[in-house]
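Excluded from the complex is one protein chain; the other protein chains are retained at their positions.
Think of it as A and B in the order they're written, each chain with its own count starting at 1.
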Amino acid sequence: MSETGERKRETLFDLEEMELNFGPQHPSTHGVLRLKLKVDGERIVDCYPIIGYLHRGTEKLFELHPFFQNVPHTDRMDYVAAATNNLAYVGAVEKLVGIVVPPRARYIRTILAELQRISSHLLWLATHAIDIGAMTPFFYTFREREIVLDLFEEYCGARLTLNCMRPGGQPYDLTVGWVERCLAFVDDFPSKIDDYEGLLTENRIWKKRTVGVGVLPPDVALDYGVTGPMLRGSGIEWDVRKAMPYEAYDEVEFDVPVFQNCDTYDRYLVRMEEMRQSVRILRQCLERLPDGPIMAKRPRVLKGPKEGDAYHSIEGPKGEIGFYIVSDGTPNPHRCRVRPPSFMNLQVLPPMVQGQLVSDLVAVIGTTDIVLGEVDR
Amino acid sequence: MDNQVVTTTYDKVFNWARRSAIWPMQFGLACCAIEMMAVLDPRHDMSRFGAEVFRATPRQSDLMIVAGTVTEKMAPIVRRLWDQMPDPKWAIAMGACATCGGPYRTYAVTQGVDRVIPVDVYIPGCPPRPEALLWGLLHLQRKIDRMSRAETSRQLRAEGAG
Partner (left out) sequence: MSDRDRDEPGAPPPSDADEEARKAAEARAKAEAAARAKAEAEAAEAAKPAWEKMPVEPEIEDAASDPLVRALGRSCGEGAVRGASRRAGDLAIEVAAGSLREVASSLKLDHGFTLLVDLCGVHYPQREEAPYEVVLHLYDMQKNRRVRLKTALAEGESPPSVTPVWAGANWLEREAYDMYGIRFEDHPDMTRILMWEGFNGHPLRKDFPVEGIDTGSAIYPEYYAEEMGPVTGTGTGWRPAPPPEPEPEPAAESDEEGA
């Protein structure tokens, strides 16, 4: 009799696991990510990410252009954080050929990188909130993001693909009044962060959707090479800005926020606190901005050493972004490898979503803060 | 009967309705998608032109904004999405990559989305500013205004679909 009972249940409910395709066109995949899901009812049993839908051959193009002309290609990898990509690339080239950057250029770079971190985190907050169903933060954060983009535009003429750094220093000095306008933004912005937090931090729906969702234990995070806010949300205090200071980060005071609960909510708190710390760094840099040259003395055509390589990495908004450049004595790099933080952070998605509900998947994708341009390059 | 009867042509009514409520598809490929989002923000506010209802499914949308690089791996999916959109439908190629491959003359990139789908408006820029996308939208609206029902059905008959 039990057999017939079993058969009856099977006819009522299909107990088989179902395969579900997710993307590459899906509003919450932040681009062209595709996931093959195995679901048991509403529970995710397995997840297999398929990437490469935005692979554009950037690393091949790096090998075909001189060191100076490669800066624009770095803009278009992590396109919401172009300044930090530029910074990592020019840092690697400077390490390769031994250029020392003048202090004013170092400070300007730090300012641009921190503004970029704020702009990237604002975009993350907007999309993450939309994915979970909160529309209002989008309008709030994009209002402030436009101000940051205006500052970028005034400095280098572009909003998104900045191309604002060169090996050896900065291409332009700050325009007249830029520092004052940036200081006005810095004065104003913390109250805006309070606004966002007022919308979300104690919001019951927000907490229901994020607390305990997408847990990433610290040992798993280390095993998968996760860096950036993801790692700090898992209770590991590590930040390239503190560990191996570059540019002006050893001369400014800031804290590295760390939260212990390893879930989506804590990663949200990490990023909110990072924005406040960015404001702190910005204020110190703007007040101490030294005078002097902005470009180091360097040959007009930069040739790499006959033999030699260099790896330089910085703390981008997504995590450690590094460039490994191999030189062969020509003006072009022999090999220019990007260490993409989004790529490594996306890889940890399957262990994070296993056992979660399908609706939590979008929350977890949002919290990894991936940019497909960087995942696929 | 004063001021109660309006005489107009069939085309004018339809074109007015179509251009005033374009529903684009929520579909971003690369960098330009970020500027496409910026068009919706409080400063640029695409809803002034009636095109803010981004639909997540192709079956409810009538404008495809191809925002970003179309790769060889993505091209068949773009085409499938285009085929799933109901007629009448339009396409905007936003940015250099979607127009002609942009800076990426490489093994992985389709050299322009017009190799895959028919494009109505091309917007230059890398990426175009949000104002440029609005310009493209207004341009498309002018194009829709010139549409003729008779012409369309003649074309469809010629293609064997009407």
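The rule we apply is simple: contacts are C-beta pairs under 8 Å (C-beta built on N, C-alpha and C of every residue); 3 or more make two chains touch, one makes a residue touch a chain.
Just so you know, these numbers come straight off a predicted model, no measurement behind them.
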{"item": "Option touching the unshown chain, where A:138, A:152, A:265 or A:343 are the choices", "value": "A:343"}
{"item": "Sites on subunit B contacted by the missing partner chain, in the whole complex", "value": "72-73, 75-76, 79, 105-108, 110, 115-116"}
{"item": "Contact set of subunit A toward the excluded chain (per top definition)", "value": "51-52, 55, 57, 59-61, 64, 95-102, 169, 220, 222-227, 236, 238, 243-244, 293, 296-299, 305, 307-311, 313, 320, 322, 324, 326, 334-335, 337, 339, 343-344, 347-348, 376-377"}
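One rule holds in what follows: only the chains that are shown with their structure count from here on.
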{"item": "Inter-chain centre distance, subunit A versus subunit B - centres from mean C-alpha coordinates, in Å", "value": "30"}
{"item": "Interface residues, subunit B side, partner subunit A - complex", "value": "26-31, 33-35, 37-38, 40-43, 56, 58, 68-69, 71, 73-74, 77, 81, 103-104, 106-109, 126-127, 129"}
{"item": "Touching residues (chain side subunit A, partner subunit B) in the complex", "value": "24-27, 31-32, 52-57, 60-61, 72-73, 76, 79-80, 123, 126-127, 138-139, 142-143, 145-146, 159-161, 372-373"}
